[in-house]
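With one protein chain removed, the remaining protein chains of the complex are shown where they sit.
Chain nomenclature is as follows: A, B and C, assigned in order of appearance, with residue numbering initiated at 1 for each chain independently.
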Amino acid sequence: MSSQRFRLREAGRLDRNAPLKFKFDGKIYEGFRGDTLASALLANGVHLVGRSFKYHRPRGHLGVGAVEANALIQVGEGNSTEPNIRASQVEIYDGLVASSQNRWPSLLFDLGGVNDLLGGLIPAGFYYKTFMWPRKWWMKYEYFIRRAAGLGKAPTGRDPDRYEKMHAHCDVLIVGAGPAGLAAALAASKTGARVIIADDQQTFGGSLNRETDCYINDKTTVDWCKDVVATLEGLPDVTMLPNTTVSGYYEQNYLTLLETTKPHFFKSTIQQTRHRLWKVRVKQVILATGMIERPLVFANNDRPGIMLSSAIREYINKYGVTPGQNPLIFTNNDDAYRTALTMRQNNINVVAIVDVRENPDSELFRQAKEMQIPVHVGFAVVTTRGYSRIKSATIMKLSSNGKTLTGERKVLGCDCLAMSGGWNPAIHLFSQSGGKVKWNDELATFIPSEATQNVLTIGGCNGTADLAKSLKEGLQAGISAARLSGNKAHPPATPSVQEPVQSETRFVLPIPTQKNKFVSEKVFIDFQNDVTLSDIQLASREGYNSVEHLKRYTTVGMGTDQGKTSNVNALMLLSQILDCEPEQVGYTTFRPPYAPTTIGAYAGRNIGNLFSPVRTTAINPWHEEAGAKFEHVGQWMRAWYYPKVNETMRQAVDREVTAARTNIGILDASTLGKIDIQGPDAAEFLNRVYTNAWLKLPPGTSRYGLMLKEDGMVMDDGVTTCIKENHYHMTTTTGGAASVLEWLEEWLQTEWPNLKVYLTSVTEQWAVAAICGPKSRELLQELCTDIDLSDKAFPFMGYREGTVAGIKARIFRISFTGELSFEINVPRSYGLSLWEKLLDVGKKYEICPYGTEAMHVLRAEKGFIIVGQETDGTVTPVDLGMDWIISKTKPDFIGKRALSRRDIIKADRKQLVGLLADNATDILPEGSQIVEEVLPKPPMSMIGHVTSSYFSPNCGRPIAMALIKSGRDRMGQTVYIPLKNKSIAATITNVNFLDNVSK
Amino acid sequence: MLHIECPWCGFRDDAEFHYGGEAHITRPDPSTTLTDEKFSEYLFSKTNTKGLLLERWCHRSGCRRWFNVLRNTITNEILEVYPVTEKPSSKQGKETYERNWRRKSPPKKTPKTDEVK
Amino acid sequence: MASNDKTIGPATKTSPLETKLISNKGPTDAEITLKENKHIGKMILRGSLSEKKFITSTKKHLSQQFPASPNSFYDHTKVRVIWLGPDEWLILTDAAELNTLKDDLTRALIKSHSALVDVSDNSTIIEIKGRYSREILMKGCSLDIHPSVFQTGCSAQIDLGLANIILLKTADEPIYQIIVRASFASYLWDWLVDAAHEFNVRIEN
Partner (left out) sequence: MIEKREKAKSRTSTHKENKYSLFSLAKNAVSKHKNWSQAWRSPELKPEYDIVVIGAGGHGLATAYYLAKEHGSKNIAVIDKGWLGGGNTGRNTTIIRSNYMWDESAGIYEHSLKLWETLSHELNFNTMFSQRGVLTLAHTEHELKEMTRRVEAIRLNGIDSEVLSPRAIKQIVPIIDINPQLRYPVMGGFIQRRGGTARHDAVAWGYARAADQLGVDIIQNCEVTGFNIKKGAITGVKTVKGEIKANKVGCVVAGHAGVVAEMAGFRLPIDSRPLQALVSEPIKPILDTVIMSNSVHMYVSQSDKGELVLGAGADSYNSYSQRGSLNIIEGMLAAAVELFPVFSRLRMLRSWGGIVDTCPDASPIISKTPVKNLYFNCGWGTGGFKATPGSGHVFADLIAKDEPNSIAAPFSLDRFVGGYLIDEHGAAGVAH
């Protein structure tokens, strides 16, 4: 096992008493509790951790947290493996297994590395220009392109972890718990406001975690943080969410937060909640997301060991790790001097500071000088060497305009290079919120300007580079946010702050390169997607001058880091090429999520048995016990058929169908939609929503009705009964129940608000057993003594209330099968009891439960339609041959006018007809298409399709219904159903098979 | 997720609502000599404004009431919520209403509006 | 004809969650308790508040407090009146009392445009109580149910998970009643049990 050679003796805030072992690429290393994978690997001197996307260049660590663009690692094994994880965001635990990705056969020797040499052949967008010949070969080329692309690997099995969601509401949401965010939280929470503060790091403090040279109220920054955190923790209405990335900022102050619920999340045991997706509606958002450091743009700036300066400082001060023993600093600003000083304080040999500025003048500069750190003023690193890790950097003097190099080349040996190219406020969320941003020359970056939602930006996010001001902005924002959200405010005192003062930055972009005949030296802009300076130049040369074209042509900013370190450099370069202001170049759209977020978290618990509700009836337990097969109808689960032992579906359905016509069949019809309609205008209302006449329906009777959409197409059908004067009971199709009720409400409320009608859904109030067949009356009579069931007293389409099996029931004499039948409605809680009793008493009549399939056959035998089967939203009642149901006298009903449009009255529309295969054993596949003439091969012109098709035991042959062009004019004609292997001839008939087809 | 204020239940997420499209479309009387063209205009033509749009929503998961909304379709900002049987009353609402090509057909009067409290 | 008395026992009732209620499972000091309040009488009342008659009759037969205002409910002797819409209320009462109340109201409202619909079996009621009940609801409900906002006496019609519910805060303690459509009850129950996964749960019969 390797020792932690680069671990510093003193620095850092880890638990050194808790050593942990982990594996990277098969080798075991040691780290401490509190380490990230990145800090632990650095402690062991491991810089080479990955290969780049396109050129397979060796790559190491670049930054900390979400900013990391290079060190993407495959973490975990088996079903819980995860690709593309930033090493800087994985906390290590004992037994962690990680490996590098996108390399073969090994990280050190990767064959893909030849791409680096081929670089000249594969500039940005090369694939648009080639692989076109021979034409048929594209799929072959593509095969290899696909295999070369991609980064890590997906797991191979089901995710063992659990994901939760959480809705929340608060007065103030603070994003980022650096000094600005903490100050804001402190101020806001004191007002009694409901506050949530989230930070993607494990410890609150943000940039304070990396600084040792600042003091707040004479405390170290880390101690100040601890105090603030302790205060906040004591408050009931403050929710603190560390390890939580605010990922999306949507409209009307709706934000998503992805919380990683346990620090050692990669070590999963079964079903622990790994992530929680918070969806928060906020009155006032405060963005305190800080700033992201920018790389410098110079040749070979991507070698392992070249890192962001502030990141190195964080590795030293927070993790007690130095990324190198002989680091070199390359900067354009003062902040990197803090890194150099920190190194020195930890007895690390700083090789030199290379500063592009000509006259740096600040306290930090003087301190560096005092500490005798060599400073090369006005110099720049022009290239670097080293394969698996930087070995040296070549520096030269910059001309005063920064465009050329002068003087000698100096080669400085080093094992690490800290670069600092300036700072970009993390404006991602602000921009997502719809906020406008503006270019700031001093920072050479975009900063927030006008907000369009209730959001404030503070501290680094606002472009504020000093601590005192950040704290002040935080306190002010906290107060005003709390005030705006309706809480009283007591401004807390501004803390005293000591911090190093910084001077100006000099932006030299790009650092000029030296001509080199042999190898073209790559200058990287986007480390992850291997976008170089020459790619940007090429794109512009070819006319891809819009920043959006540039992005898409070169893929700059499209990697998993979404250009956190590259976008600003890229657009500055484009503005130079185009010779215009960066403001005019603009920036590409910021989109959620801020950092990649686990898909499982968005799915949450809405998977497996909770993916979609399964609705069942009161009688369902009986169906299950009877061994029914089920069918999904919308969300409902309905008994489809009840096979006996060794029975096929066909046998079972035949038996059920036969029973219903010879003895008694019983169907659970509870799923039908039911709507209670009351009010003096109820009849008028029905008259408007159905196509037929409703004004004169006497109490105690029912009528079948068809509803159309306003475009004249059939929408739903059902029977509606007049219970008593001004009181109706409507039924709808199972699938249409909810939408029909909504539709009716819409017409009532918005179009006819003056109609006095009340609608109430009673779908589940009633369980419905439909008994049908010649003996159904006898059976019912046994159980119901208070109704005269004789045909005369209770005729077809009649309705009676009475007692069935001791239960108060509503009985409808309606029929979907053409047989004598009764639909018995009882309150749902009695449904099972009723059903069981009917079966019990029905035994002697050989009662037979039948499912939806038999129901379909039974109604088809009589030529009754099913909405959704005979119709598909393009069928009118006339098409269905149901002219009889359209009132000719009513002035209006929904869909009336549409029926007389010129294309709707055409004679050649598809019309519903019966279809009998000439060969009486052929069952036409439902959905198959119909032609007049079979051609040897397609195309063939189709005249319609089979809408329903069954074997009808009662007709003793298969029957089918079809929609056929001018079908009614074709009675008796032969048409053909060309299937893949054979064609079936069939004759067009009437749809009422039972009464027309001889057995 | 839009935050829509139901006039009865208060602010709720848009997932609870059913969108009803453009408001103030007057249903033509089919008994008059209504041409196919005019009928098609009623049935299909959309006021698909980029900017302020008067539209209908129904609080499906809540009180099941329909109401009208003035919304900016660019920013999704909601400027006014008003009863489905009335005209908008805000300045922008009135202007939007006046600008609408359908304004010639005035919204129907309802005999009375129910009020709570 | 008269055979029914011999072969048929009295009708029995089942509730939508009959199969879920394995009685009194779980520790008595559970952080979460779930139970079904079965067979409560329920009735929808529709009517117009602009009608004087409607107001006076309902005040008389339900309570002087009538009507409940939006997002709220109130209890009066044996009835609970829940606001559902500007002209719609849900009335809960003992199943045994429902018909009498319904008849009384029907008679009283005979001349006004109103409606009364027995919906006792259309839905059932799940009660969730215990320290973490709010957290559990927050997992699937977008309403702000912070005690300072959603106080005792508050109600809301809202989605919980993928089911539409009526949520009632019936006491200052963390206790909620959830009225859910009968056919969604089973789904919702599974959802609640799943959401309570990290707590210890007691199921009461």
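Just so we're on the same page, contacts are C-beta pairs under 8 Å (C-beta built on N, C-alpha and C of every residue); 3 or more make two chains touch, one makes a residue touch a chain.
In this text, all values refer to a predicted model and were calculated from it rather than measured experimentally.
Considering the entire complex, the omitted chain makes contact with A, B. From the set A:26, A:939 or A:972, the residue in touch with the chain omitted from the display is A:939, counting the whole complex. Of the listed positions A:366, A:403, A:436 or A:541, the one in contact with the omitted chain in the full complex is A:541. Checked against the full complex, the one of A:36, A:70 or A:256 touching the unshown chain is A:256.
When the omitted chain is restored, the residue from A:607, A:793, A:920 or A:971 that touches it is A:607. Touching the chain that is not shown, out of A:9, A:490, A:696 or A:902: A:902 (per the contact rule at the top).
Residues of chain A that touch the chain left out of view are 53, 80-84, 120-121, 123, 126-133, 135, 138-139, 142, 145-147, 149-159, 161, 163, 248, 250-251, 254, 256, 279, 520, 534, 538, 541-546, 548-549, 552-553, 555, 560, 562, 578-581, 584-585, 589, 591-593, 596-600, 602-604, 606-609, 611-612, 614, 631-633, 640, 711-712, 868, 872-874, 898, 901-904, 925-929, 931, 937-942, 945, 978-980.
Touching the omitted chain from chain B are residues 1-2, 13-15, 18-19, 21, 36-37, 40-41, 43-50, 53, 55, 73-76, 101.
Methods note: only the chains that are shown with their structure count from here on.
In this assembly, the C-alpha centroid of chain A lies 34 Å from the C-alpha centroid of chain C.
Counting partners per residue, chain B has 13, 64-65 as the residues that reach two or more other chains. Residue positions of chain A with contacts to 2 or more other chains are 279, 281.
Chain B makes touch with chain A in their complex at residues 1-3, 13, 18, 20, 27-31, 34, 36, 39-40, 43, 56, 58, 60, 64-66, 75-76, 84-85, 108, 110-111. In the complex of the two chains, the chain A residues touching chain B come out as 250-254, 279, 281, 434, 452, 710-711, 742, 745-746, 749-751, 753-754, 891-892, 896-898, 901-902. Residue ranges of chain A in contact with chain C, taken from their complex: 162, 164-169, 194, 271, 273, 279, 281, 605-606, 609-610, 612-618, 621, 636, 676, 678-680, 756, 758, 760-767, 781-783, 785, 805-807, 827-834, 837, 840-841.
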